[in-house]
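Okay, so here's the structure we're looking at.
Of the protein chains in this complex, one is absent; all others appear in place.
Up next is chain A:
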Amino acid sequence: MANCETHNLPVLELEPHQIREALRCVLHTIIFTRALGYVIPKDVDSELFDVTYVQCGDPGVEAKVESRITDFCTQVEKKPAELHQLQLSFYETRRKQAWFGTQDERLYWETWVVSVLVLQPDIALLQQQQQQHQQHQLQQQGSFGALTGAAHHHHHHHHQSQQQAQQLTSQVRAARQARLQSALEEQLTLVVRRVNDRRDHIPPVLSTSAVTFPFDITFSGTSTRGSLQGGLQAVGKMLMKATPPPVLG
């Protein structure tokens, strides 16, 4: 895409249940800062993170973003081990003269690439750690019990190891959540900075709606935008409208 400003945001490492909310934060922030029409901003306190992001207040936009996020999450579930990228692209529509008539062409002028790496949930990881920890404890207690012959010591140490494992679980979960919180805030800050860094490529505001620039959200697995899609549509029109050749004598 010629003259399309591309912003590659840092990879977000998210657990599956966090992807939807994180994408809401980032995508709505981008869309709001690019909505140059009359906007009644809507502050949204994130359900999972200690973050407040801003929506532009357009129900159609919210529905579109939510729908695409749902599709993206479905895609992620199929291949959770891969790095997934979602692209939010702003475009303007121009009429293009072709052989068979005029055709609407999308000229993309800005793309935001949001990369998501899916992490295993804490629970699965920590359960493995807990089991390993407990097995280690039991091995130690087994040898101790053989020496002392006291069964109640075994129960006491087992209870202790469970408490330690729970503390470990909480600590790991808290640390991961803190890292993610920080990463998300940095990403939103980066979006705000990038929005102002380059503005010469922004086309004139022609729409009176709040979201002045149309956009689409794509990701791997969806149909490609731009010339390929437009070309297929053009061929279809040609086949529909073309008249058959005269019968040769």
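Definition applied: contacts are C-beta pairs under 8 Å (C-beta built on N, C-alpha and C of every residue); 3 or more make two chains touch, one makes a residue touch a chain; residues count from 1.
The definition used in the following text is that contacts and distances are computed from a predicted model.
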- Task: Leaving aside the chains on screen, match the unshown one to its UniProt name from "Histone acetyltransferase", "Gap junction protein", "Autophagy-related protein 13 N-terminal domain-containing protein" or "ELM2 domain-containing protein".
- Result: "Autophagy-related protein 13 N-terminal domain-containing protein"
- Query: Among the options A:12, A:54 or A:180, which residue touches the chain absent from this view?
  - Reply: A:54
- Query: So which of A:4, A:39 or A:113 would be touching the chain we can't see?
  - Reply: A:39
- For the chain that got dropped from the picture, name the residues of chain A it touches. 29, 32-41, 43, 45, 50-54, 185, 188-189, 191-193, 195-199, 202, 205
